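I am attaching a structure below and will ask some questions about it afterwards.
Omission of a single protein chain aside, the complex is shown with its protein chains in their original locations.
Labels run A, B and C following the written order; every chain starts at residue 1.
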Amino acid sequence: MTTQVIVLNGGSSSGKSGIVRCLQAVLPDPWLAFGIDRLIEAMPASMKASGEGIEITSAGAVSVGAVFQELEAAWMEGVAATAGAGARIVIDDVFLSGRESQERWQKALGGLDVLWVGVRCDSEVAAGREIVRGDRAQGMAAAQAETVHRGVVYDLEVDTTHTESLECARTIAAQVK
Amino acid sequence: MTTQVIVLNGGSSSGKSGIVRCLQAVLPDPWLAFGIDRLIEAMPASMKASGEGIEITSAGAVSVGAVFQELEAAWMEGVAATAGAGARIVIDDVFLSGRESQERWQKALGGLDVLWVGVRCDSEVAAGREIVRGDRAQGMAAAQAETVHRGVVYDLEVDTTHTESLECARTIAAQVK
Amino acid sequence: MTTQVIVLNGGSSSGKSGIVRCLQAVLPDPWLAFGIDRLIEAMPASMKASGEGIEITSAGAVSVGAVFQELEAAWMEGVAATAGAGARIVIDDVFLSGRESQERWQKALGGLDVLWVGVRCDSEVAAGREIVRGDRAQGMAAAQAETVHRGVVYDLEVDTTHTESLECARTIAAQVK
Partner (left out) sequence: MTTQVIVLNGGSSSGKSGIVRCLQAVLPDPWLAFGIDRLIEAMPASMKASGEGIEITSAGAVSVGAVFQELEAAWMEGVAATAGAGARIVIDDVFLSGRESQERWQKALGGLDVLWVGVRCDSEVAAGREIVRGDRAQGMAAAQAETVHRGVVYDLEVDTTHTESLECARTIAAQVK
């Protein structure tokens, strides 16, 4: 069996995208990086601040509407088809609904060999990195740090609080078949 | 019949991405914007300057290798599956191989209702806009202006030389079913 | 006399930054590009949505507070000193207060040889380009198209409605001494 998809799940500012770039650098084969942030960019600007799309409050709470979820479900099918056609894919996502989010991915990726990775970061440290980034609603990191992991089952977990992205990526890469 | 996919083909700096944003703004339904530039971003950094990936000479010539084409083919399958799952999609691409590129898309999108759009721009004007952008290899616009359209069959063509992106988008939107 | 500073004034989405990049490309000497957007980026994130800093309404109206104006005045002194020390500078600004904005620049740049350029664009066309950009508050282009030119005196004016940035830049470059 060969790992076809790596799914990274973690809160905002937990360090997922840095790990993704490192994974692409350390894994011997070429892996495509897809992520929820890229899906949001692909949506019409009008979806980014509407009840049907995605809304982020000034306190950093995120809510998504029905149209967003339909597009997301179709995108998940597309990711699965891309992997099914032979491209290796690393996904970074924020499981806003915890276990339920994972179940949606499991359904979409059914039949593919998936490595599930939890990316954790101490809530206070993540909040500090949110300031460093400067482009995120303050509060999102703290709000998501724990909730996105509720009921989710992983093959392995990494914690970026005291560990560099590159080292986390190497730990994950060692589990890729 | 409902249009499920819009494919825009045109050379570098011909104005495709501006038209895409306008299409997303003027079309009543939410359309996802996928494009070859996003695919390249999703690839490992090492693919962006290698014989197996994509190479851009200082004169603006682009060549792609075998690994790039495999990933691209898998991505096309994914785009088709996303559309098949119900999301409406607008793609912007640069048909480096003209008709052959179109045939690859036709094969991937088989069974879907596609609107094929050629985006043209006078070669000299496109070269000027390349300077305006400031982030493209000089020469790419001129090199691609004609070649990407060779043998390609369109439902409609727009020309951004003297027409604003928004007006081009309205012309295209009028053909969407 | 040698032109030391070029000041471009025009509304949002009138095409100033494209002209700046073309000026840098066509002028034989190296010119530094400074602009009001870069100043805003240099400010703390907290200034970008506060009564003391800069506020942009959803309708695209812009208002600036006392602290913003103090930082702006100090920055203008810095731009003048950079030019006085021998660097040639092209500035792009939005004269929110029309003639009064120009008078502030005239005071700061006193003693330097300045070329004043008005950048115009038909209000409706600028509004269309605002959609193309996708990252600006809708309405700003239309709101500013006329007001920023009120009472301002220019050495020359260019109009991007039907003229490419590169051609506008060549027209301006021909007036540089």
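Just so it is clear, a contact is a pair of C-beta atoms (placed from the backbone, for glycine too) under 8 Å apart; a residue touches a chain by one contact, two chains touch by 3 or more.
As the structure is a computational prediction, the values presented were derived from the model and not from experiment.
Only one of C:Met43, C:Leu96 or C:Leu112 touches the chain withheld from this view, namely C:Met43. Residue C:Ala33 is the one among C:Ala33, C:Val62 or C:Ala137 that touches the chain missing from this view. The missing chain, though absent from the display, is touched by one residue of A:Pro28, A:Gly111 or A:Gly134; that residue is A:Gly134. In the full complex, subunit C makes contact with the omitted chain through residues 21, 24-25, 30-34, 38-39, 42-47, 53, 67, 70-71, 73-75, 77-87.
Counting over the whole complex, subunit A has residues 18, 21-22, 25, 125, 128-129, 131-134, 162, 164-167 touching the chain that is not drawn.
Methods note: only the chains that are shown with their structure count from here on.
By the residue-number overlap criterion, the interface of subunit B with subunit C counts as same, with over half of its numbers used by both chains. Note on chain placement: the centre of subunit A and the centre of subunit B lie 27 Å apart, centres being C-alpha means. Subunit A and subunit C have CA centres that are 40 Å apart. Each of residues 21, 25 in subunit B touches at least two other chains.
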